[in-house]
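Note that this complex is displayed minus one protein chain, with the remaining chains in position.
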Amino acid sequence: MTYTQTTPDRGSAVPASAVHEGDAATASSHGTPDDRSASRAGDIDDVARLLQADGSRVADAGLDPWIVDLSPHQLRALHRDMVLTRRLDTEGVALQRQGQLALWPPCRGQEAVQVGTAHALAPGDFVFPSYREHGVLLARGAKPEAYVLAWSGEEHSAYDHTTINAAPPQIIIGAQSLHATGWAMGAQRDGATDVAVAYFGDGATSQGDVNEAMVFASSFAAPVVFVCSNNQWAISEPVAVQAKYPIAGRAPGFGIPSLRIDGNDVLACVAAMRWALDRARRGGGPTFLEAVTYRMGPHTTSDDPTRYRTSDEVERWAERDPIARFEAYLRAEGVLDDSALADVAAAADALAAEVRSACVRATTRAPETVFDHVYAEPHAGLATQKADYLGYLAGFETDDLR
Amino acid sequence: MTYTQTTPDRGSAVPASAVHEGDAATASSHGTPDDRSASRAGDIDDVARLLQADGSRVADAGLDPWIVDLSPHQLRALHRDMVLTRRLDTEGVALQRQGQLALWPPCRGQEAVQVGTAHALAPGDFVFPSYREHGVLLARGAKPEAYVLAWSGEEHSAYDHTTINAAPPQIIIGAQSLHATGWAMGAQRDGATDVAVAYFGDGATSQGDVNEAMVFASSFAAPVVFVCSNNQWAISEPVAVQAKYPIAGRAPGFGIPSLRIDGNDVLACVAAMRWALDRARRGGGPTFLEAVTYRMGPHTTSDDPTRYRTSDEVERWAERDPIARFEAYLRAEGVLDDSALADVAAAADALAAEVRSACVRATTRAPETVFDHVYAEPHAGLATQKADYLGYLAGFETDDLR
Amino acid sequence: MSALTLGAAINAGLTRAMADDERVLLMGEDIGKLGGVFRVTDGLQARFGPQRVIDTPLAEAGIVGTAVGLALRGYRPVVEIQFDGFVYPAFDQIVCQVAKLHYRSNGRIRMPLVIRIPWAGGVGAAEHHSESPEAYFVHTPGLRVVAASTPQDAYVMLRQAVASDDPVVFLEPKRLYHSKGEVDPDADLADAPPLHLARVAREGTDATIVTYGALVGTALDAALAVEDEGLSLEVIDLRSLSPMDLTTVAASVRKTGRVVVAHEAARQAGVGAEIVASITERCFHHLEAPPERVTGHDIPYPPSKLEKHHVPDLDRILYGVDKVLDRTGEREVVL
Partner (left out) sequence: MSALTLGAAINAGLTRAMADDERVLLMGEDIGKLGGVFRVTDGLQARFGPQRVIDTPLAEAGIVGTAVGLALRGYRPVVEIQFDGFVYPAFDQIVCQVAKLHYRSNGRIRMPLVIRIPWAGGVGAAEHHSESPEAYFVHTPGLRVVAASTPQDAYVMLRQAVASDDPVVFLEPKRLYHSKGEVDPDADLADAPPLHLARVAREGTDATIVTYGALVGTALDAALAVEDEGLSLEVIDLRSLSPMDLTTVAASVRKTGRVVVAHEAARQAGVGAEIVASITERCFHHLEAPPERVTGHDIPYPPSKLEKHHVPDLDRILYGVDKVLDRTGEREVVL
C-alpha cells in the first residue's frame, strides 16, 4: 500500500520545459525527484536563472520562452528602471542622512526582482507593496518626487493608488498579502483578467496573514501572484530563523505552485512573473515566487547591520549585483552602449535632483488636516474636536505652532 | 541547470520501511515520486493503515514495527477506552438533549485517533486539546464525571491540568497549537524528553496560529506533535474549503515531516504517534499527523447537519467505524471474546451512570466566585467590585437570585 | 409592515442590500449552505449564488483581510464573524487596515465594509461566545460602531451600514435574534433616522438610562417597573456607539439631572466610561447625582450558569436607578 508521507527536505523538480505550459499540475506528473538535501535552504544557487553573475546568458527551457520576445527597447527600459531605482534609493539614503527624510528603507541589491516583476505587469493589474518596493512603484509610474514624501513624515502615503494601481506601502508585515488575495477574488468575480500581486519579504512568511492568504488564494483559485523577496534578512534575523527549508517549498502544501528564482537576474524575474501572471489570467489561480536576493544596505537608515552580519557576506553578494550583471549582458548583446548608458545616468541624475528639490520644497500641510479623511462621511464628534482644536490654536499669538 | 520548483499536487512518498528510522530527512533521499493527481485530496484511502474497514490486518513496513510489542492487555485497553469514549459521548448527547448539559460536541467516529494517539503518550507528555477531544482526555485520566461539567455551564474547564498533563479544552480554533509549541520549547530547554501534542481539526489548519505554530516548531526543532483530526467538516464546510490538497502535504513546506494516516484505524494511530513521539524525544523536532476520519454526529448538539451533508455520506463512513473494525480484529486475534466485551459494556454503563448522576447532582457555585481567579494576586479594584456586588445581593430578601 | 424577528430583519436587510447593489457580497464561516449558525444568512446563497455569499476558510484575519482587498476592487463586503469572541484574530486587520486605509491614503481609498458580529451574552453559551468587545472598536478612530435593539432598527441600520462609505462594526444582540417586532420592508432609507442618531426609546423626567443593545429592553422594563412608584424614567437607545449622539444624551440629562449608564461589557475603560465622562463634561452643572454605571464586572465572561451574576438585569438597573435617585434601601425587592 502506498500512502502520502511527505518529508520536508525535498522538492519535486519538474522539467523546466514544463513551466511555460502554464499548467503546473499537469507538468508535475512528469516530474523527477530532486534529491538534494535539506542544506540547500541556504543554497542561493538553487534557483532558476537566465543570467549568471558575470552577465553570461544560460538557457532554461522553462523560462526562456517567456522572454524571447523582449525587444531591445524593452531590455533597455528594464535596465533604465533598475538604474533609476538605484539612484532613487541612493538619494533616499542621502536625503535621510541630511535630515530631509525621516527614514528610508534601502532596496539596493533588490532592483532586479522589483523592476523585473513590475515590468511583466499589465496596467490593470494591482500591486500590494511593502515599504521597500521602491522599484516596483517607480516602474508602476509613481512620481519619485511625490513618492519620497511618504518617507519625510509629510504623508502616510504619497501617491494616488488609482492612477498607478498600487496600494499604499504596507508597514504591517504580511497584511497586504490578504488584501491582494481579496482584490484578486474581486477581479475574478468581475470576469476580468487582472491579477493582483503581493510583495513581501522572507520574514513576512512567518506571519499568520501570509499563510492565511495562501489558504484563501488556493481555496478560491484567486488570480494573485505572491512575490517573496528573500533578501536573506529580516532586520537582524537571518532567513534561517523563519524557515529551515526553502520558502518556495511552502506554497505547494497550500496547493499553490511555486518557483525559486534568482532575484538578482532581471530576465529570470520577468520570465517567472510572466509565467505566473499568465497562469492567473488563464484561471490557473495563484502562484508563489521566491526571489533569492540580498539586502545590500541596512534594514532602514536607522539600522546598524554591522551588529549582526559580516562585510564578507555583503561583498560576496556585491559580486552578484543585478545591475552590473544585466549591463554586462546588454553590452555583450549590443543593446546598450556607452552613449545609452550616459543617457540613463543623466536621467538618473535628473531624477535625483527632482527628488531632492521636492524634499527641500516640501511644506507641511495645515494642522487641521490631521482631522481630514478619518471618515469618508461627516462625523459630528470629530467635527467638534476639530473646531475645538482650531479654537485652541487660534489662541496663540503667533502661528509658530503651525 | 536544475532548480527548485514545487508543484502542489504531488507528495514524495518514501518507502514506508524508512519511517521507523526516525529520521525522515535521511529516509527521503531514497524516495520515489508519487504521481497521483491532485484529486487525491479527497481520497480518504490515501492513508497509512494497518486495519482495513472489515478488521483485517494489512502490513505496512513503516508502521508495523511501532506496534509489534502491543500486548493483548494493551490492545484491550485501547478497545476499552474507545468504547468508554463512545459511551461518554453518547451520554453527553443524551444529557444535552435532556437539558442537563448546555452543549455537547460529539466525537463519535473519531475514537480511534483520540484514544490511539493518547495511548502512545508518556505521563510526562502534555496535550493541548480542542473541545472535541473527549477520548484523549479520558485516556489521559480525566474523571468523566468531572469532565462533563465543563459542558454544563458550571465551569469553563473541569479538570486539573496538572494531574493529567492536559491543558483546558481550547475553543478558539487553533490557538492551542502555539501553546503546545511553546510548552515543547520549554521541555527542550529543560533537557527533558517530554513531548507536547496539539490536537486540532481540519478547519483549524486555515488559521494563522496553526501556521505560525509550524514556523516556530520548525525554527526551534521543538518536540511537538501536531495531530490534525481531519473529520471532513468544519461545521458546515467540507474540508475542500480549507485545503485543495491533502493537509498532510502542508507541513513539509515548513520543514516538518508529516504522515497521513487512517484516523479510524487505532493501530495506525498508535503506530504513527509512537513514531512521531520517538522522533521528538530523540531531538528530531516536530511531526505533523493528519488523521483522516469522520465526524459522525452534528458539529455540536446545536447543529443540524442535514442542512449541508447527505445521509449517504454518513452511512458510507459508518462502514468504516473505528470500534467495529478494531473489535473484529481483536476477536479474530482471540484477544477479545464475548465475556470481555460484556465487561467493557458494563464499565461503559457504569461510566454513563456516574456521569449522569454527576450532572444531576451538580450544583452551581456561589455567585461571588465569579470574581475568583481573575488574577493570581490581590487586586483592589476587583475586590471593591466584589464587595459592592455582595452588598447588592444582600439587599434581596430571598436568596433566589443565588 | 410585517412582524419579523431581529434575525429575520437582518436577513431581510441583507437581501435588500444585495438586490439593490450587486457589489454587495457576504463573507464568513458557514454562512452559505448552513445560513450561518444563527441562520441570519439563511437562503441568501441559494438566492444570490456562492460568488456573492461566500463560505470562507476558517480564518478571521483572512476574512477581514480579503474583504479589504475586495473593497479596494470596488466591492462592498459584509463579513460575518461567527461569534463575538472570534473577532480577535482579525483585530490587526480591523484596527490597522480597515480603520486606517482611508486616512493612510488621504481619502483616496474607501472602506465600505460591514463587520457583522453576533454579540454579547445571556444565552447560556460556552466560553468566548458571549463577549462584548465594543469598547475596543469604539476606541478605534476610523471605525463606526452601531448596535440595533429592535427588528426595525436592525433592518434599516443594516442597510445604512452597507450604504455607508465608512467601515461599520455592526453589533447584533444575539439574545434578541428571536425577538419579534414590526418591520417596514419598504422603508425608504432617506426617511429613516440617520445611522448616527440615538433614539429616545421612552420619555421621562426623573432620571435617564443610557444603554444599547439587548439592555434597551431591560431599561424599558425598568421604566415600566417604577411607573407605579410615580417615577418617570427616560430611556435612550444609543444605537450608534461611534460616533455617539451626545446631543441627545446631554439634552436628556439636562432635563433629568440623573443618569444610569448600562452595558454588559466589563466596566473598566468600557463604553460606559466614555458616556459618563462625556456627560460630566457637558452637563456638569445639571447633574444632581454622580452618574451611575451598571455594567458587567471586570472579569472574563463567567461560565454560563453564573452569567446572571455578570450581565446586568432588571434588578441591577433598578438598583442603579435607586442610587442616582438616592433611594437605595428603600425598594422592596420582589424576585
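As written, the chains take the letters A, B and C, and residue 1 is the first residue of each chain.
Everything below uses one rule, namely that contacts are C-beta pairs under 8 Å (C-beta built on N, C-alpha and C of every residue); 3 or more make two chains touch, one makes a residue touch a chain.
Note that the coordinates shown come from a computational prediction; the quantities given were computed from them, not determined experimentally.
> List the neighbours, among the chains on screen, of the chain that has been left out.
A, B, C
> For the chain not shown, which residue from B:62, B:208, B:252 or B:367 touches it across the whole complex?
Touches the omitted chain: B:208.
> Which listed residue, B:121, B:196, B:266 or B:358, touches the chain dropped from view?
Considering all chains, including the one not shown, the answer is B:196.
> Can you tell me which of B:92, B:144 or B:182 touches the chain that was removed from the display?
B:182
> Can you tell me which of B:114, B:130, B:219 or B:242 touches the chain that was removed from the display?
B:219
> Hey, which of C:80, C:206 or C:274 is the one touching the hidden chain?
Considering the complete complex, C:274 is the one touching the chain left out.
> Tell me where the left-out chain touches subunit B, residue by residue.
Touch with the absent chain occurs at residues 126, 128, 155-157, 160-162, 167-168, 172, 175, 177-187, 189-190, 196, 208-209, 212-213, 215-216, 219, 372-377, 379-382.
> Quickly run down the residues of subunit C that touch the omitted chain.
Residue positions of subunit C that touch the missing chain: 61, 85, 88-89, 91-92, 95-96, 99-100, 103-104, 127-128, 135-136, 138-142, 242, 244, 265-266, 268-274, 276-278, 280-282, 284, 287, 289-293, 297-300.
> Counting contacts across the full complex, list the positions on subunit A that touch the omitted chain.
102-103, 131, 151-156, 171-173, 203-204, 206-209, 234-237, 241-242, 302-303, 307-308, 364-365, 367, 369-371, 374, 381-382, 385-386, 389, 392, 395-398, 400-401
Assume only the chains that are shown with their structure count from here on.
> Which subunit B residues touch at least two other chains?
206-209, 241-242
> Touching at least two other chains at once: which residues of subunit C meet that condition?
If we look for residues of subunit C contacting two or more partner chains, we find 56-57, 59, 61-62, 89.
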